[in-house]
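Removed from the display is one protein chain of the complex; every other protein chain stays in position.
Let's look at chain A:
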Amino acid sequence: MAIKVKLFAYFREGRGKIVPMDYTPGMTGQDVINTLGITAPEIAAIIVDGVDGKVDSMLTVPIKDGGYLAIFPPVAGG
């Protein structure tokens, strides 16, 4: 199955809103961002299969088959 990578704000530039990727067992967010050419320090928030946490640790969490990632650069407002 495939996983879905949702990108936001300027991470979309040249990549699109949603990037489908083939699933490989054990794949992590780090594998995904390597493929997309995004580095960890550029990321402010990340959600893996509905769970958020500190970026560095979330990048090591295995993604589920058919799962998704949401990746955000620094954004704020209020």
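Note that a contact is a pair of C-beta atoms (placed from the backbone, for glycine too) under 8 Å apart; a residue touches a chain by one contact, two chains touch by 3 or more; residues count from 1.
In this section, contacts and distances are computed from a predicted model.
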Protein that the absent chain corresponds to, by UniProt name, given "Dimethylglycine catabolism protein DgcB", "Formate dehydrogenase (Quinone-dependent) iron-sulfur subunit", "Aldehyde ferredoxin oxidoreductase" or "Peptide ABC transporter": "Aldehyde ferredoxin oxidoreductase"
Positions on chain A where the hidden chain makes contact: 6, 8-10, 12, 17, 44-45, 47, 50-55, 70, 72-78
